Every structure is written in structure tokens, then in C-alpha cells.
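Missing here: one protein chain of the complex. Every other protein chain is in place.
Chain lettering (A, B and C) follows the sequence in which the chains are written, and residue indices restart at 1 in each chain.
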Amino acid sequence: MTTRRTFLTATLLLGATAVSARLFGQQPPDSAGAADSRLIEDLVAAYRVLAHQGVLDGFGHVSVRHNRSETRFVMSRSLAPELVTAADLIEFDLYGNAVDARGRALYSERFIHAEIYRARSDIQAIVHAHTPSLIPYGVSSVPLRPIYHMASFIGDGVPVFDIRKTFGMTDMLISDSAKGRALAQVLGAKTCVLMRGHGVVVVGPSIPIAVGRSIYLDTNAQIQTQAMALGGKVIYLDPQEARKIMDAGENRGYERAWELWKTKVPGQ
Amino acid sequence: MTTRRTFLTATLLLGATAVSARLFGQQPPDSAGAADSRLIEDLVAAYRVLAHQGVLDGFGHVSVRHNRSETRFVMSRSLAPELVTAADLIEFDLYGNAVDARGRALYSERFIHAEIYRARSDIQAIVHAHTPSLIPYGVSSVPLRPIYHMASFIGDGVPVFDIRKTFGMTDMLISDSAKGRALAQVLGAKTCVLMRGHGVVVVGPSIPIAVGRSIYLDTNAQIQTQAMALGGKVIYLDPQEARKIMDAGENRGYERAWELWKTKVPGQ
Amino acid sequence: MTTRRTFLTATLLLGATAVSARLFGQQPPDSAGAADSRLIEDLVAAYRVLAHQGVLDGFGHVSVRHNRSETRFVMSRSLAPELVTAADLIEFDLYGNAVDARGRALYSERFIHAEIYRARSDIQAIVHAHTPSLIPYGVSSVPLRPIYHMASFIGDGVPVFDIRKTFGMTDMLISDSAKGRALAQVLGAKTCVLMRGHGVVVVGPSIPIAVGRSIYLDTNAQIQTQAMALGGKVIYLDPQEARKIMDAGENRGYERAWELWKTKVPGQ
Partner (left out) sequence: MTTRRTFLTATLLLGATAVSARLFGQQPPDSAGAADSRLIEDLVAAYRVLAHQGVLDGFGHVSVRHNRSETRFVMSRSLAPELVTAADLIEFDLYGNAVDARGRALYSERFIHAEIYRARSDIQAIVHAHTPSLIPYGVSSVPLRPIYHMASFIGDGVPVFDIRKTFGMTDMLISDSAKGRALAQVLGAKTCVLMRGHGVVVVGPSIPIAVGRSIYLDTNAQIQTQAMALGGKVIYLDPQEARKIMDAGENRGYERAWELWKTKVPGQ
């Protein structure tokens, strides 16, 4: 009992993973080596762009899969997105273990990222956010639907993850691998998943696409809310139209907007 | 087959119009000569003003008819509106062919502009936008109506273009002349047309008027949405009142606001 | 006929009042002398504060009664509020005639101010605005009501002026003395009056109070709209409570906020 209590205290003080690895004699995972510098730049930009665009506030995070290893990803230490720099980035394995935490506090929900990278080899970037416009669609009987062509990536609907279904009463956080796996399962092959009473996860085959989807998912939700407030009948994008847009290049990979968004944050 | 595949690749790399003209032995259209420098300044300002005022985001575009030729118009290469400078402007004919693209990517929806200039000799400037406040009125059974004197230009209603009616399932874009013509037909003699699940086109006899209408169409939509949310009976502007305002000079050509809007963007 | 047509053209080119005075051999009204410099500073600040706070956009205006004469008031030449400086201010009489227009364009709705100063000797400052949050309450069967203590000045309700009742189909503008008088009559002894399909007029015994009321009328409308959207029963401020707040000094004359608002605009 005493040992366990001491362990818990130390964990709280120093950051759980690194400490647990050391206490139990585990080695931290090996590094895949330095990640591509362009990837690092884009990841830092993604943190700042998402904060500037109102998708993230003081909480939430973005990650990118390591370009040298399928089983490594990179994200910031526990820090408000707008403050993230390249020096804050840490490499993780798919169990949420940091390669070299150096005592820095870690995002407790890094397991969202780890388990989605494990489940979805097509995914290179992941955003977790509490975007205000999206919370209603995670708690309402009214589903989020694509209302215009910029949201074609949700043409086949957005699943809602309710942590209560598998884990009962919790603190709502995806703070271990089991919860991450359950979330990844509800995400399935989709581009995003709403989390009841919590937020959203958006994934993509590149950083600009994951960022672009996050921004237009927000805009789409705001528009849908306004459209429903009018009280009339609303026509949504047809799933076939959505598919045609995706096939045609999904808003050209958001590159035109991505170039703009980056000009609005420092360090670019 | 090989030839066609090579052509497609080259097209993607270099910009469709210029390349197709060259490959098929077509000449690009002749230039009407240098456009008036004031017109160019105003066009660059229009891009930046509409971005600053929230009418445009990373997508959408503005054009102006060339002052030396009825059959030429000027708009930017494919670029986020806020980043457009005079160096990015390209001259087009009414088939959407660039006079001198020099391999730069073109807006795929330039056919909106080409076909409206062809159909409406009274029009000198055109805006295409995805303004969030307007999308609901393109997908709802509730029509957009003028709620105050600043929106007199929609006194006789706003038509809604549904691409599905003529073209079935598409990627929603006005990416060729036929689609541009169909859109111009629904616009008719009006000042703007909503596009179901996509956006809006606003036209005018000058750049400041097209910009002013775009901004007040946005404001009018926001106000109407709030008015309807109150749940009471709403009185709209009478069509006769709207006509009197138009006859009296339509908000004095928006000149007073145009001078203000320009002060808020760089390069003025 | 020819004479009249020539007159109208000249009027449009040079500004109606000054020209008409000259053409008909009328003298412009005498000046009451230089207005108090603090009043001038506050008036310029009012224009800029109201623009910064979103009450005014590129249109609308503020005026102050001249400190040396009950029958003179000061407002800007026709200009977007945010751009107004002391050099743009012009003195007017209560017929809307400029003392010294020097060919500058005048606000066509200066008669709002002229007629209210004539009717209400207790009023020293007037704001005319198209504030988006307020337009719904001028066109809806739902009345604007005080939802919290900051809006005690509308404790006894806000009248709505409908220009159609007296003048039939118009361009909606208060562009002559008769229309100004009709508006002043509906205002009566109140602090503000909504104009159907147009905007609002707010009055006060000082510039900071007229500005403060304009800002909190806007905020109150936004809050009421949100409160009604909840769908439950709403309790408004009791008229007796409103009166007690007014008797206690109406938000201390808004001085605490006025000092803040001024820090946010240039030239202070």
C-alpha cells in the first residue's frame, strides 16, 4: 500500500509515463530518429493555426505520425496549443510512452493519438479539440451533417463516442490505451468522431488536411445550427455529392487555405 | 491512352487552360492591353476587404470586367483572397481561358465569372463566396429577404441555384462553361444568386457596389436569422420601399463604407 | 422645369443645403462660435468608440448640442464614423442647415438630430445607428425589453417608428424636417426609438451617456435574443427596478466604461 501511494505521488509530480517506466525498471522506447524538419514545422504551425482559428483554446492537441516509423508519433508536452514550439515536441510509441520526456508533463489524453495511429495506417495526423460549435452535436439527438461542399469529408455521417457505454462513470478523459482503443473503434474508417460531453477527434492523411477538416467541421456546425434555427426544412449535401467532392481532391487538400492560415501565426 | 495520361499529369502540374491550349495547338486569347491601374488597385482591395470583413475565407474570388474590352475580365490566380496582390492578377476571356497563365494554377470556378459577364453587359464586378451566414438560405425552405434598408438590392428576392437540377450528382463546382451558363440563367437580372450547399454569387455595376452588396447581404442574413429566432411575426422591407432606395442611389454606391473598408487592409 | 432640373443636379454634386441656400439667395445660418474643446474631443471619441464597439459600421452618426446655443448642434460631414476627426465636424441649425459646409457632403439624415434637439431641451447628444442586434426588434412583433440592470434606461419600453404610417412608400431615410419631426414625436420623452427596417436613435443628457446607452442597448438586445432562444419563460427587469436604477445614477453615467472605451481608439 505504501509503495503504491508513493508511486502515485511521484507520478503526479513528474509525469506518469516516464516515471512508471523508471520505477518498474522499464526502458523508455527507442527513438525512430529525428523527424523530417518540414513535418516538425507543420506540426508547430498546426498547433498555432488551430488556436488562431478558434478550434483549440488552452486545451486540446495535434500530433503527426513519425516519418521514419509507423509506430512512433510526435506531439507537444502538456502545453496550451498557442504556445507550442519545436522544443516542446516529444516522440511517443503507440502505447503512449514518451521516448524522452525528461520529466516534462504529458497530455493525459495522448492515448487518443496512439490508438488511432495503431488502428488506422492511412492516418498521418490527428487533432483532438473541444470546439464549442461541435459539443452540441455530441450531446444532442440531432446529428451533425454536411451542409455544404466544404464538409464533404463527413458525407457519410459522424459517429458519436459515449465513454459511458463501455467505462461507466469516468472523468471523461481518454487516459489509457483501453479507452483510446474504444474511441478508435467508434471512429472506424471515418474522418472524425464526436465525443459526448467532451469534444471531437479529427484525422487525416496529412497535417494540412487534418487541420482543414477541423476548421471546416467547426464552420459546418455553426452553419447547420443557424440553418436549423430558421425552422424550415433543410437540404443536406447528398452522400453521392460528398463522394464526388472527395474523389475530386477534397478542397484541393486545403493547400490554398493552409498557406493563408500559416501567415496569421508567428514563427512562419 | 498513354498520351491522355501524360496530358492529365501535365495539366495537373501546370494549370489546365494554358496547357490544353498549347497541347491542342490552340493559341491563348489575345490581351485587351493593360487594365486601368485604378481598377487593378480596386480589385486587389476588394479581395482583401472581403476577407477582412468575413465574406471570404481562404476560398472564393472577385473579378472585374476589363475596361478596354467587354470580352475580357481580370481575376487572381488560384490564391487565398487575403494574399492577392496585383502581380497575381490574370486576364481571361469569356470561355475562361487565361491570356497568359504562365503555368500558374487557376481558380476552377472562373466559369462563374466568364458566363455572367457574357450574359449581363450591365455587370462590371462579380464576387463568389461561401459566406457562412448565407449557406442556410441556400439549403432551407425559408427564403432570404431584405430586413432593412441596407439590403434594398434584394428587394425582389434572391434566386437559388441547385446544380443537381441540370447536372445531377456533381462535385458541386462550376468548373466549366455549361455550368456557368446554367448559373447565370438562374441569376437572371438579379443582383445575387444563392448556390445550394455551396455559396453565393453577387454582382454589381462597380467593384465597390459588388463588395458593398456582398457585405450587407451577409449582415442582412445574420439579422434575419436573429429576427426569426425571436419567434414573432417579422415585417420585411416592402418591394416598393426597396425600389425607392435603389432609385435614390442604393446606399450612395457604398462609397462612404468603401473608403473605410480600404483603410483596414494593407497596401492601401 | 429646366431650372429645377439644373438645381437638382447641382444639389447632388455639391451637397444640398449649402447649395440651396446659395441658389435661393439664402444666407447660411450664423455660427454660435467655437464649441468647447472638450465637447469636440468627446464627439470625435464617440464616433470612434461606437465604431470600435460595433454599434456603428460605415454608416450612422453622432451629434452633440452646441454648448453656446440651444439652436445649434455639431456633427461630422458625411464620413464613415471610424474616420471622423475634429476637422470633419460641421455646425448645424435646427433646420439641418450647415453653418459652413464648404461644399462638403452632408449626412442626408441630419434632420433626425435637428428635430430631436428642437423637441427635447433635456437632450445634449444623439446617436443614429443600424446596429444589427437591434434591427430584429424594429421589425418583429416581439418587443425589446430590459433584461438586466445595465438597460434600465429602457425600463418603460422602446417605441417603434414606422415611416410608412405617415409617409407611405419612401426610401426609408429621415431626409427632411417633416420626417425628423415625426420621428421625434414617436421618441417622445423616451431614451431611444427603433426605426422599422432601418435602425435606432438613442439620446442622452451627455455624450458618454448617449454612447453608453447605445452600447448597452446593443448588448441587451443580444442577451434578450439568446434568452428567448432557450424557449423558457423570461423574467424582465421590473419597471420599478429600472426606475430605482435610473434614480441611483444610471450606471454612474457610464463614466467607468467611457474611460475604458476611449483607450481603445486612436487619438485619445
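Rule of thumb we're sticking to: a residue touches a chain if its C-beta (ideal position, glycine included) is under 8 Å from a C-beta of that chain, and two chains touch if they have at least 3 such contacts.
Treat the numbers as computed from the prediction; the structure is a model and nothing was measured.
**Q** With touch as defined up top, name the shown chains that contact the chain not shown.
**A** Checking the complete complex, the chain left out touches A, C.
**Q** For the chain left out of this view, which of A:26, A:85, A:140 or A:240 touches it?
**A** Final answer for the missing-chain contact: A:140.
**Q** For the chain that's not shown, point to the residue among A:197, A:249 or A:267 touching it.
**A** Result: among the candidates, A:197 touches the missing chain.
**Q** By the contact criterion defined above, which parts of subunit A meet the unshown chain? Give residue numbers in ascending order.
**A** 57-59, 78-80, 82-83, 130, 132-133, 135-142, 164, 169-173, 196-199, 225, 228-229
**Q** Where does subunit C touch the missing chain, residue by residue?
**A** 147-150, 219, 222-223, 226-227, 229-238, 240-241, 244-245, 247-248, 251, 254, 256-261, 263
By our rule, only the chains that are shown with their structure count from here on.
**Q** What kind of graph do the touching chains make: line, ring, star, complete, other?
**A** Graph shape here is a line: each chain touches the next, no loop.
**Q** Would you mind checking which chain's mean C-alpha position lies nearest the centre of all protein C-alpha atoms?
**A** If we average C-alpha coordinates per chain, B lands closest to the whole-structure average.
**Q** Please compute the angle of the rotation superposing subunit A on subunit B (C-alpha atoms), rounded to a multiple of 5 degrees.
**A** Best-fit rotation on C-alpha atoms: 90 degrees.
**Q** Return the distance between the CA-based centres of subunit A and subunit C, expressed in whole Å.
**A** Chain centres of subunit A and subunit C, defined by C-alpha means, are spaced 49 Å apart.
**Q** If you look at subunit A, which of its residues touch at least two other chains?
**A** Expected reply: 229.
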